[in-house]
Structures are given as structure tokens and as C-alpha cells.
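The complex appears here without one of its protein chains, the remainder shown in place.
Letters A and B mark the chains as written, and numbering starts fresh at 1 in each.
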Amino acid sequence: MNRELVTKLLNELRQMPIYDAHTHVMADRPVASHLGDLLGYHYFTELSNSSRGRPVPLPEDPGARIDYVWPHLPQLKGTIQLDWMLGISEAFLGIPRGDWWTKSQKQITERANAAITAKDYCAKVWERSNIKKAYMTNQFDEDLSKHGDARLVPCLRTDDLVFNVDSANGIKRLETCTGETIGENAQAFDRAVAKIFDRFAKWKMGYAALGLPPSFVPDEDVSTTAAGQVLKHAARGEKLTPEGKKVWASFMLDRISAHCARVKAPFCLMPGADRGVYAHGVPSGQDLFRCDGHLRGYDAMLNKYSDVRYPIMVVSDTAGLELVAQGWIRHNVYVFSHWWYANNPADIRRELRRRLDVLPRNKFIGFHSDGYWLEFLLPKFNTYRLQMAIVLAERIEESQVAPSDTLEPLDVQGALALAERVLLRNPDEIMGVK
Amino acid sequence: MNRELVTKLLNELRQMPIYDAHTHVMADRPVASHLGDLLGYHYFTELSNSSRGRPVPLPEDPGARIDYVWPHLPQLKGTIQLDWMLGISEAFLGIPRGDWWTKSQKQITERANAAITAKDYCAKVWERSNIKKAYMTNQFDEDLSKHGDARLVPCLRTDDLVFNVDSANGIKRLETCTGETIGENAQAFDRAVAKIFDRFAKWKMGYAALGLPPSFVPDEDVSTTAAGQVLKHAARGEKLTPEGKKVWASFMLDRISAHCARVKAPFCLMPGADRGVYAHGVPSGQDLFRCDGHLRGYDAMLNKYSDVRYPIMVVSDTAGLELVAQGWIRHNVYVFSHWWYANNPADIRRELRRRLDVLPRNKFIGFHSDGYWLEFLLPKFNTYRLQMAIVLAERIEESQVAPSDTLEPLDVQGALALAERVLLRNPDEIMGVK
Partner (left out) sequence: MNRELVTKLLNELRQMPIYDAHTHVMADRPVASHLGDLLGYHYFTELSNSSRGRPVPLPEDPGARIDYVWPHLPQLKGTIQLDWMLGISEAFLGIPRGDWWTKSQKQITERANAAITAKDYCAKVWERSNIKKAYMTNQFDEDLSKHGDARLVPCLRTDDLVFNVDSANGIKRLETCTGETIGENAQAFDRAVAKIFDRFAKWKMGYAALGLPPSFVPDEDVSTTAAGQVLKHAARGEKLTPEGKKVWASFMLDRISAHCARVKAPFCLMPGADRGVYAHGVPSGQDLFRCDGHLRGYDAMLNKYSDVRYPIMVVSDTAGLELVAQGWIRHNVYVFSHWWYANNPADIRRELRRRLDVLPRNKFIGFHSDGYWLEFLLPKFNTYRLQMAIVLAERIEESQVAPSDTLEPLDVQGALALAERVLLRNPDEIMGVK
């Protein structure tokens, strides 16, 4: 590693503001109220559950969650996940990282909670993190009409409409929040969804988002009648069959693309996670992926809705180059950043290098945090920034070694321009109602 | 990066001649006639189409193709693909890379075209590139009897015989060029194919080649009768069913192996591409791959034709180690170089390292360009040479750190001997009628 060059780049990257194109931050409560909110983040609870070698159910109480995680911290030392917590500790709680290994749980908790409950805590997190924009994950029936902070951008999460119509009380919730009478009527369901899109568009939505299982291949051209046959069962409170689920999901997927086309919003696909696989897992710690998950089920939709922007992120490492190839040739696929399991230094570095090498610089987004509290954005971006500094330094060095008939010269300034492009400008350009 | 070592190795690698085991260079027109031929290369047109965010059909005229690509060059700056164009510019057109960012489209086009139309242009490209041999991609009915340049080696592309018999007017073309009466007779079809092989063998063919879809698993032991049942439909101008297509492809795949065995030529397999997936793509910019594409459908054929050499290249990154494993144990599988999407620095580097670490040094080919014009060979080889220099330097350094009970000592001379083996000698040894 060229330390001098990496240090220089890293320092500059850390000065940049944050545009975070995908988070789970809540509009009305963007920061933690208790250290247990932070240590209760599923990354820590799942690693603790895993590390102890026998499953223990996760308690609800924030204090009890600290008890749950604390004894396992020594096993987690050195992981990037714990580094995020310790980054928060240093940046916002005023507790040096080293204290976590020398002070008691009680001491750390008290100091952390004192910092968190200070009056200016939330403002401090915004300011120190230098966050300009963070895109949220909102359920379709959230009321954001009173939401006034333009830095937190509403995004419509559509999983309940597409995959959970029989389990998340979707029809009733949709009726309640739109005033439509839906019952067994797929057309009315779609009209209600249209209203939801209109409302989110008015709220200046970032995009519609959907998580999908690995290798999902929707049925093509599902009619409203066929969809209605399925909806009937859900309306009666029945669980759908796998076939029924697929028919409905295919219908809705198409409709959501259509609504995105209509309101000129992007449709963000997040394929690859199998939900609820690990029976003894903590909440959000039960999902896995399969390495053979591919992206080729979306071809027909991507071709059909050629005027919709589709940012796509994948949970696996194996679909990384397949996604890059999509962004390379398809005008409406935007390569989104790293999510979950593939969000680790080795995989970040490989994907970033690939993207910088072969994609037009306006076709991919550098990083998003997927964070649940505003506090997580900064340390997660910092993990990425370090790897980005390493990759950019590598490319600078290669360009210095190679004659000009082989590589475009790249200096620190050029590298930072590229970083600004993919970290700051692209999220803004790709996302949003246009 | 050990700059001194990488620089030294790179300089030496750049002195080596080029043996390019797979290109699309044309026998009668190996170099461009217009800058638009070069900028019309599908890598640039597809990236431009992708970068602009809305699909625009590609014009035919070379000048119009420059218009198509030019506005998007700033977005492509820093990609390896554009580096190939700028490498051509510096090496053959006399236009420094920097001028592309400061001069007008008109100026660049005029200077480029002046260079291209100079009398000695073609000779200069040959000479400066130091190309000793380039293997071509020839359709079965090309007449190469007048082709006299031994540097351009004929290779028989068989896709139209195997996968496009119902769409590329294959039967008629085969009848015309061989004098056989085929009609619905699979045996006669095969006799005509035999004549094609005899002709290409007389022309000192490099190999027969075939592109195959991902995870293709041929039917075993398709009889001539069963094949004839399918051919009947194609002969009548009907489109084959997917099942019919598979029966015919399986039959032909076996026959081509048999003909390769007979004339003692290698059979090069290029599996993994899905053709025509992206509806709005430019020509050659509509194909993708899937990351779950595997190679295990060829087992029976590789076992059966144990005396045929099978160089295999893959379009994905995911099949890289699977291919290496094949080359490791199978005596008749030769690991071919990087193709298309996996031909980027990150993937080149990983695969080269794997191959150097575990394969006998006579079992793999370093690089091929896949270039459409002779001009592309040099810059594409230079991209590879840089990555090769980095990998070789890494191995030299590791051998210097590790005691002799752990790693074979490697110095610059030894590294270059290895490079010569896989870049110059292996293509010649593995390819060709023996």
C-alpha cells in the first residue's frame, strides 16, 4: 500500500458530505434514544447470537439488548461491524474506542446515554456527519404529510404490496390509507397503488424500492383478471399458494414499473435475499442468500419500461459482474452500491475497481449505508471511503507506471473528481422524480 | 505496488510480439478505413447508448457513428474501453491522448482519417504492434482460397451450423459452398460439414469455434435420424422449437468434435453468452451472461473425444475457477483467455494469478484480444500486459519473502520466461492442425 497516497485520498474523501441513497432512518426519530438502540442494531445482535454457539432470543428492552451483546464484544473485536459501533462511540458519544475494552458495561452505557440525551445530540450527528441527504424506507401507508426535513427523502417500499399481500394485512391497510374499496378487485387495488404513488410523488419521493428473492423470474403479461383470482384468496384472509404468490407478485411488479413510469420516479430493485431461513435468528438476522442467484428474470421488464430508471443492488458477491454488465449495456440500469453481506472490504474493493474500470462514470452509485439510525451513516461511509482510497491510489499508481498509450493519467485531483461524481452527484442525478 | 519491478516487467512485456489466438479481424480488410470504424466498435457504442440514459438506434455511416459516441466520451473517460481507443490514437493515428479532451470532434476526425488513409497505414499497424499471428473468425462459407497472409490464421466459426440452422439460411449456404444436396438429409448436412472442415484444414485452420449459451447441456447420442426429423423443419423454412433446436445443436456439437478429431484441429468452446437480451441495444451490445452459468454440460463430449484439444473461454467471472479446475485435471481442456465482460483488470488479475499458481504452464493461453480491427490488438494486449506485470511482480516479491521450502524462487528472467510461454508459445502449440 502506498500509505502517503492512500492517506491523502482518505483525508479528502472524509471531508466530503454524505448523500446516502438508501437507509432505514425514521423521519420522526432519526437518531437513537439509548445506547441499546445502537447496540441492538441487527448486525451486533446476530453476531452475538452466532458467536455464543447457542441461540438465545433477543429481548425488547434497550438495556437488555446491551446485556445481550456486551459479553460477546471481545469475539467481535476487529470486525468491520463492531468498528461501526466504535466509530459512533468516538464521533458522537465522546467515548474513545479503547474505553470499550477497559471500562465496565455500566460506565460505557451511562456515558453513552448521557451523550445521546443531550439537547443538541441530533443536530450534532447531522453536522459532524455532514449529511446532505439520506433516502428513507417508508411503508406505503406512512403519513409523511407533516414531514418537513428535505434532507430525509421519502422512498416507497413496496414489498408488502408485492410479496406480503396475504400476510401484512395489505388490503385493509391500503383501503384505509387511500379510501378505495378494494376487496377482491385487482383493478381497485391498482387504483389505490396509483394514489400511493401520487402521494409519494407529491412528497418528492426518491424512488420506489422492492426486495426480491434470488433468481426471481416473474410471469409475463399477467392479466388483471388472473391477478384478481389470486387477490380473492388474500381478501378472504387465506394464505396464498406459491403459484398464487408468484402470479400476484408478477402482476404488481409490472404495475409498479408502470406507476414509476407515470410519476417519473426510479424503481430500485434489491434482489437476492431469502427471508426467514434461519429459525433461531434475531430479528433481521434470519435472512441469507444463495450464490447462484442471477438477475436475468428482469429482462422483459427492463426492456418494456425503457423510460424507467432501475437502480439495482445485489446481496451476493457472485452477481457483482453480472450487475456491472447490465449497467454497461442497458441505458436504464444503474449499478447501486453494496448491501449487507457483500458490504465488506474485499468485495467492496473488487466491485469498485470493476465499476471504475468499465462503467460510464454516470452509471453507478458509490455507496449507501442501509443504516437504521443516522449515527451509522458516517462510520459505514468511512469503511467505504478507506477502501475507495485504496482503489483510487492503486489506479493512480497504475496510471503512473503505464505509458499514455495504455492508461488515462490519473492524479489525486482526477481521482477525487471521480469520487465526487459517484458519491455525491450520481445519487442526486439518478434518484428522484424528474 | 513495487513500481520499479512492475515498470521493468511491463517494459519487457511490451517488447514481446503478439500472438493473438482469437480476433474478428477480416482477412481482406484488417484495418479501419475511417475513424468511425474504430469508434463504431461495439464497446464504445454500447457504453454511449448506456451512458445517455435513453436508447438511440445506431446509425450505419462511420461519420454518424462518431457523432453517436463523441458527446459521451467525458463519461467514458478513465474506462479501459476508452483507453483502447486512445491507445490506438497514440500508437497509430499520431494523436496524443490529451488532444481528445481539448480539440474538436472535427479536428480529431480529420487527423485520424488522414493517418488511416495514408499508404503505409496497414503496414505500420502490423509493424508497430509486432503482431506475428492473429487468428480470425471465419464463417463456414467464406472463401479463403486467395488469402495469402500466413499471419492471419483462418478459424471456422460454427455457430450458424449449430444454433442458427433455421435462421441464417444455413442449409442453402452450405449447399452452395460445398455442392452437396442437403435438403432434409442430416447425413448429407454432415457430409457438407466434413467438406468445410477439409477445406479449412487445407487452409491451415487454427481451430473450430463455437459460442454457446450459459449452462448448455447437450442431449447425448442424438441419432442421425432424430437430427433429420429436426432438419426437415428447418429445410422447409420453419423456425425450430426450443426442443428441436436443442436436438440439432446436440447432434452438430458431436459432429464438429468428430470432424475436429478427424482433421486434428482444436475445438474452441466459448460458453456463457445469452444473445439478444437487451432489446434497445446497439449491434453486438445486446448480449449478457448469467452468473450461474456452469460448464458441466460438456463432460460427456470431453470424455468421448479424448484426442481433441478443447480450448475454453468463459464470459463470466464466476466460472473462472471451474474452468481452471477443468484445465487442471483434464488432459484435453486448455484454459483460454478472458472474453468480454470478464476482460477487465480486476478479473484478469485474479484469473491470471490462479492460473499461474495451479496450472501446468503449458495448459493455458495468456491473452487474446477479440478485436475487430488489427488496431485493437496492441492496446488490448497492453491492458493485459500491465496486469500481468503486476501479478508477476507480486509473485516475485512473494518468492523473495518466502523461504525456499515454500515457494519456487522467481526473478524477472523467470517471470518473463513464464510470460513468453503463455503469451507466445502456448497459442502456437495448442492451436492449429497437428
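FYI, contacts are C-beta pairs under 8 Å (C-beta built on N, C-alpha and C of every residue); 3 or more make two chains touch, one makes a residue touch a chain.
Nothing here was measured: the structure is a model prediction, and the numbers come from that model.
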So one chain is hidden, and I want to know which residue out of A:Asp274, A:Asp307, A:Glu397 or A:Glu420 touches that hidden chain in the complete assembly. A:Asp274
Absent-chain contact - pick from A:Arg97, A:Lys172 or A:Lys434: A:Arg97
Could you tell me which of B:Arg111, B:Lys132 or B:Arg353 touches the chain that is not displayed? B:Arg353
May I ask which residue of A:Asp83, A:Asp160 or A:Asp198 touches the chain that does not appear here? A:Asp83
Even though one chain is not shown, chain A touches it at residues 1, 3, 6-7, 10, 46-47, 49-55, 72, 75-83, 86-87, 90-91, 96-97, 274, 277-281, 285-292, 316-318, 341-342, 344-347, 379, 382-383, 386, 389-390
Residue ranges of chain B at the interface with the undisplayed chain: 2, 215, 292-296, 299, 302-303, 306-307, 309, 318-322, 324-332, 350, 353-354, 356-363, 394, 397-398, 400-402, 404-408, 410, 414, 418
